[in-house]
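Input: a single structure, listed below in structure tokens.
With one protein chain held back, the other chains of the complex are shown just where they sit.
Chain lettering (A and B) follows the sequence in which the chains are written, and residue indices restart at 1 in each chain.
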Amino acid sequence: MLRDTWLMAVKDLRIELGSRVVTAQILPFGLLVLILFGLAISPDLLVTGDARRSVLEEIAPGLFWLAVLLSALMALARAFALEADDGNLDALRMAGIDPAGVFLGKALAVAVQLVAIEAVLGFGAVVVFGVPLSDPLLLAVTLVLATFSITLAGTLYAALASGLRSRDTLVPLLVLPVLAPVLLGATLATRDALFADPAVPGWSWAMLLAVFSLLYLGVGMLAFGPLLEET
Amino acid sequence: MSRSERSSDTDVDDTGGQAVPGDHADDRPATPPPAHTGSMATRRLGVAALVGLTATLLFGLVITGPEETQRDAARLLYIHLPTIAVTYLAFFLTLVGSVIYLRRGSAFWDLVAGASGEIGVLFCGFVLASGALWGKPTWGVYWQWDPRLTSTAVLFVMYIGYLAVRRLELPPDVRSRRAAILGIVSFLNVFIVHYSVQWWRGLHQGQTIGLDTKIEGMMLFTLFLALASFLVLYAWLLIHRFRVAWLAREHDDLGLARALAERRAESGRRVSPRVS
Partner (left out) sequence: MYWEFVIAGYAIVFGGVALYAANVLRQGRALSKKVPPERRRFLD
């Protein structure tokens, strides 16, 4: 299973290296979203009671994770559009590849892409929104756990949403409601990590993300068996 | 999937002596199914539901007096609470149907899951609507970010997604299997969403949007009446919706069979014989 995981992941990443869709299309999209947030939410709006902080900066954690989520949707949709076009999932199954390996491999490939996206968007967010950093460890842990959560759950639901004709309009509808708790947890944990907000137990929320990841690790591996049976 | 099960149909649709409008059945002993989805069972359920719902209207709107603190707005609870019950029951049945379908491949349970899912989405919409309309007079706002309302909204969208997957253009069994997986996981998701939102809102000054209303006496009776009526309604809707789904499936199978037959006939007409 681990070998299959590696094979799948490497295959997907090689395709990405060749086509560079993430770097050329999805990343710019993510940055654009960040900028659009700035346009939609005026940087001049100040937090009532704290004239030094703009609303934009205050809600930066949420905006960052929204931008990441939206970008992740595209990456996830694409991960399965690749297979759909050539009926590859069928071929994979017949080649005897472990379904759990397919699941993990695809998730891993998306995770790598997502980490790259987060790095760039994170840098962009710091520049555009101007946020401080109080707890780098919590931030790092949050990023890792949130990435796992998004990719593990996202891979499962993106697989469910992928039709024959690589239609990816259903992916957001299936993936986003499921990831609502992840958005919540990641945003709050990041809030605590950046602003050291005393009202927010950042580490507890990070634990929620850990639980979520583990849950979908199990569910995904279980579900991919029946999911890949195409007969 | 056995076709032999369809050879005779006496139990289900016997219309007895009841005059059924639009019924095209003959009066021979082995009555073939009528050209609609009604039956003895649905007649009874339908009447019961109608009576119950009318009574609910009467009691809810007229007979039962207004509740003290909320005046008449509490009357919406006679709708809001039963629709919540139906929603969860419906989605639970989708879960059950999905599980059984995955284990046994039974078309029956797949269609039950789908029919129940659709009704669940409908009633979930009712929950949100009645909840918002109750909320405005009670708390002053249509929307509150409390765990129940928020998770209901997410639930609503999730199961709309479930219905969308049921309509994907895929081979039927692939589609059903995907929908089944989704039907199971979505139900579990509800708990995740609920608890995370609950925890989230718990951090803020106890915005306990509980039901502060004391429900007793006449109100309690009306509530139970409403609950019973809506449950019967759910059963009635489920049976009809299931039958429609069954018919649709049969119709598709027939269409497919016809297409295959035509193709074979075509290849038979060709000069060079084909090995099929």
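Quick note on the criterion: a contact is a pair of C-beta atoms (placed from the backbone, for glycine too) under 8 Å apart; a residue touches a chain by one contact, two chains touch by 3 or more.
These numbers were taken from a predicted model, which means no experiment stands behind them.
By the touch rule given at the top, the unshown chain touches B in the complete complex.
Only one of B:133, B:160, B:174 or B:231 touches the chain withheld from this view, namely B:133. Residue B:36 is the one among B:36, B:148 or B:175 that touches the chain missing from this view.
Although one chain is hidden here, its contacts on subunit B can still be listed: residues 5-9, 11-13, 22, 32-38, 53, 57, 60-61, 66, 70-73, 75-76, 79-80, 83, 108, 122, 125-126, 129-130, 133-134, 136-137, 233, 237, 240-244, 246-248, 250-251, 254.
In the analysis below, only the chains that are shown with their structure count from here on.
Taking each chain's centre as the mean of its C-alpha atoms, subunit A lies 33 Å from subunit B.
Residues of subunit B that touch subunit A in their complex: 102, 154-155, 157-158, 160-161, 164-165, 168-171, 173-174, 177-178, 180-182, 185, 188-189, 192-193, 196-197, 199-200, 203. Per the touch definition, subunit A reaches subunit B in the complex via residues 156-157, 160-161, 163-165, 170, 173-174, 176-178, 180-181, 184-185, 188, 199-201, 208, 212, 215, 219, 223, 226-227, 229-231.
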